[in-house]
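A single protein chain has been omitted from the complex, and every remaining protein chain is retained in its original position.
Chain IDs A, B and C follow the sequence of writing; residue 1 opens each chain.
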Amino acid sequence: MAHLTPTPALEPGQDKTMILNMGPQHPSTHGVLRLLLEIDGETVVRMMPDIGFLHTGIEKTCEAKFYHQVVPLTDRIDYLCPMTNNLCYALAVEKLLGLEIPPKAQWLRVMLNELTRINSHLVWLGTHAMDIGAMTVFLYCFREREDVLRLFEAVSGQRMMTSYFRIGGVALEPPLDFFDRVRKFADAFPSKVDEYEGLLTGNPIWVMRTKGVATISAEDALALGASGPTLRGSGVDFDLRRDMPYSGYENFKFKVPVRQDGDVFARYMCRVAELRESIGIVKQALDGMPSGPVKANAPKVVLPDREKMKTEMEALIYHFKIVTEGFAVPEGEVYQAVESPRGEMGYYVVSDGSAKPYRVHMRSACLANMQTLPKMCEGRLLADVVAAIGSIDIVLGEIDR
Amino acid sequence: MLHLILFSVFGLVCVAGAVNLLLQRHPINSALSLVVVMGSLAVEFLLLGAEFVAAIQVIVYAGAVMVLFVFVIMLLNAGVEEQTSGSRVAWLLGIPAVLAGMVIVCWALLERSDAGRAAIGALPGHPADIAQLLFHQFLLPFEVTSILVLIAIMGAVVLAARPESVERTKKEG
Amino acid sequence: MNITTFIIVSVIKTALVLFVLLTAVAYTVWLERKVVGHMQNRWGPTRVGPFGLLQPAADGVKFLFKEDLTPPHVFKPLYIAAPMIAVIFAVTSIAVIPFGNWLNVGNFHTPFQITDVNIGLLVVLGITSLGVYGVALSGWSSNSKYSLLGGLRASAQMVSYEIALGLSLVGVLILAGTFSLRGIVEAQAGHFWGFIPNWFIFRGGQIVAFFIYLTAAYAETNRIPFDLPEAETELVAGYHTEYSAMKFAMFFMAEYANMITVACLASLLFLGGWGGPLFGPSWLQQLLPLVWFVLRVFVFLFIYIWVRGTLPRFRYDQLMAFGWKFLLPLAIANLMVTAIVVVLK
Partner (left out) sequence: MALAPAVTDIEQLKGHPAVARVAGWNPRAVEGVKFDRDEMTIYVERSAIRQASALLRDDPTCPFNYLSDITCVDWHPSEPRFEVIYHLLSIPNKERVRLKVKLSGETPALDSITSVWPGANYFEREIFDLFGIRFNGHPYLRRILMPENWEGHPLRKDYPVEGYR
């Protein structure tokens, strides 16, 4: 697989080619990604992604926080799917603690996680379509995303940085009419997906721009560490939700869309199909939502209810202790991966037995997915670079952390 | 009267553009001077009544041929040319030759000035007249020219084709 | 008409047409923002004036007062000249476009047109073909890679599509038998079969020519789905990446003025120009053709905007293949069929 190892830095000044510095400020690098392109006319000869412009040192920051204080940091890694990151971190720490989560919390997590996936995919679809020039889809997608964000706001008080999943459950009971609102959204949403597909899937220009463009084979995708729709678009049938279930995903029925072609169109079709599957999971979660508490019964870890705090001495003491000195986590290490909208999002948490994590490492799906980019783009046209970037759905916050 | 003034003005613009074309050191300036020459020539044609020729002049020369020139200059990113004093032979022979040529042209023009002189704006420039000339009177030369141009195009394609694509064509038969 | 009145009338007409054209340019921008906005579940401009009608004025003021940056390393003379070239050629072609019939006030007769030349169509084509210089030179003189790529794309695209555009019009010319735009409109007067207007779009298979014209015109004016020279997601802003303030506004004006020219041509050549029902007093009968003409232009512009709201963008090689391998042969075929039909008749 030597052909996949990257070429060294680009040296300018060669005869026929020109170095184009795409980014870090460029309309279609989805944040602050810099691509060094060596182009011959408009054909990309070589490509070097350059990242790190959004590096904020979250992994280092985590080491100075209590375990429960890390949760808001995880939102900020991937600002398009905060709940997925919350979930992954919470699951990792719960695994370290050996904590059992009540079923209602699990189902709520699944439901919100799928809504997050819809949110993220909508942003992806909109920006991807915009990159290829279809402007209207962008605004249609953001219309529905707005609905999802309102649901997030209703349940967590925040539109984007939700921090709703906590270690040992979720922060609060959802508001009274929340499930009705989710159901209303879930009923309306499939027709909206039809609308996007009507504008894109059958459109000859869209098909011309995406079919057979930026292809990558299953072997290359696996070797480069691609995951999620980027991998499934190449024909590898693997989804952590189905194959290594977590948080009660084994209770839900859903299909994992797989396409064989490995091109931009295949990845597009995978994600659009995932939109429909996700809304199916949301409906299943609504139908089978169990009753009971939304937090684990672990007073040393989980903050007590406000009500109890005001009436019970012990609850007040626990609250005080958790907030001021955190809670100790038994020594050990855990790698927890979830299927984020972009692929395998993994948290590797190491505990030395104290109240602060010794090391938190986030396995970024985008970082690995982005390694496929040169393979996809080299030898293709400049316009295909834009399509390829859109099709692997990168979030620079997650890549740079 | 107005026509005559305009005719003279654009004639001067045309000559100035041509001189500028020679004097400019930067290829893009030269190319643009040539566009000016083409444009003012078109105006001259128009004033003479040859509207069709004028329009074709602009569309073909200024709008297409010169755009390709500019294109090439842009692609090659040609820079300013270096100034050389030129060879002595050119100085010795060129200037007298140019002068002699000008004298001959002027003499010829003056000699034939009475015969076939057309009033400004009275040339048969209507598309129908041109078509009459091209497709009736001069049909054979016209067709021969087009065949010549076709051969030239084929030659250009062969010369410009990359070796690998020629190889491929050979293989494919 | 003596020379003094000729000059006075010409100056007045030119000023009037220029004023109307520039206003129309400004309001086409407004229309686009409004229509696309409504297509996309939003309002478009609403703040400045009723329905945002004063937005173009606000934009103009903004462009005027913005800092006019000239980046270092540009080739200054051409960098400054390029937007002017673009806007001048975009505006000039309006000179030969007729908007309506004759204006008769007492003894004074003048057409609704700056000047009527018998090769009007060729003049329009010639001038628009020069517009490519503005784009190409701005791309080159900016000394920026994005601009250069945009300039190259634009000039290649415009030169290629010009051929298809020109050929699509030849069918109409054969049917009309004249280059004069006024003559072409007059050839479309009346009805056939009693009710179908005698427009060229309905006659002799010229609907194919209309389609070719429409497509090529989108490419000529660099509009979606052919807006590759300024494809902002690939080339930032293409050939006008390095421009700001009024220089940028000039490119903007040129684009919309070209749109309007192209729309005018389409109405004149295919949609019967200013033909339409005339009624009422004689002053109304003189002005109604203007209304019908503007209506057609408006419809054409609306289609432009509608397409922009719907379609994604081509890729460069696809655009070239589409132009050379599909549009051009189609245009030639249409031309030959038309010629044969006319000869056989």
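Going forward, contacts are C-beta pairs under 8 Å (C-beta built on N, C-alpha and C of every residue); 3 or more make two chains touch, one makes a residue touch a chain.
Because the structure is a prediction, the values reported are computed rather than measured.
**Student:** Can you list the shown chains that the absent chain is in touch with?
**Tutor:** Result for the missing chain's touching partners among shown chains: A.
**Student:** Looking at the whole complex, which of A:Gly23, A:Gly228, A:Gly326 or A:Gly346 touches the chain that is not displayed?
**Tutor:** Of the listed residues, the one touching the omitted chain is A:Gly346.
**Student:** In the complete assembly, which of A:Ala64, A:Ala188 or A:Ile317 touches the absent chain?
**Tutor:** Spelled out, the listed residue whose C-beta touches the missing chain is A:Ala64.
**Student:** Consider the whole complex, including the chain that is not shown, and state which of A:Met244, A:Leu286 or A:Leu316 touches that chain.
**Tutor:** A:Met244
**Student:** Which residue numbers on chain A touch the omitted chain?
**Tutor:** Contact residues on chain A toward the absent chain are 1-2, 4-9, 51-52, 55, 57, 59-60, 64, 95-99, 222-227, 236, 238, 243-244, 298, 330, 332-335, 337, 344, 346, 348, 350, 358-359, 361, 363, 367-368, 370-371, 400-401.
Quick note on the criterion: only the chains that are shown with their structure count from here on.
**Student:** Taking contact as defined at the start, I'd like the list of chains shared as neighbours by chain B and chain C.
**Tutor:** Both-contact set = empty.
**Student:** Whose Cα centre is nearest the centre of all Cα atoms in view?
**Tutor:** C
**Student:** Most remote chain relative to chain C, going by C-alpha centroids?
**Tutor:** Relative to chain C, the chain with the farthest C-alpha centre is A.
**Student:** How big is the gap, in whole Å, between where the Cα atoms of chain B centre and where those of chain C centre?
**Tutor:** 29
**Student:** Provide the C-alpha centroid distance between chain A and chain C, rounded to the nearest whole angstrom.
**Tutor:** 46
**Student:** Let me have the rounded angstrom distance from the C-alpha centre of chain A over to the C-alpha centre of chain B, please.
**Tutor:** 63
**Student:** Okay, in this complex, where on chain B does chain C touch?
**Tutor:** Those residues of chain B that touch chain C are 2, 28, 32, 35, 39, 42, 51-52, 54-56, 58-59, 62-64, 67-68, 70-71, 73-75, 126-127.
**Student:** Flag every residue of chain C that touches chain A in the complex, lowest number first.
**Tutor:** Going by the criterion above, the answer is residues 36, 39-42, 145-146, 149, 153, 224-225, 227-228, 231-236, 308-318.
**Student:** For chain C, which residues count as touching chain B in their complex?
**Tutor:** Touching chain B: residues 3, 75, 78, 117-119, 122-123, 125-127, 129-130, 132-133, 136-137, 139-140, 148, 151-152, 155-156, 158-159, 162, 166, 179 of chain C.
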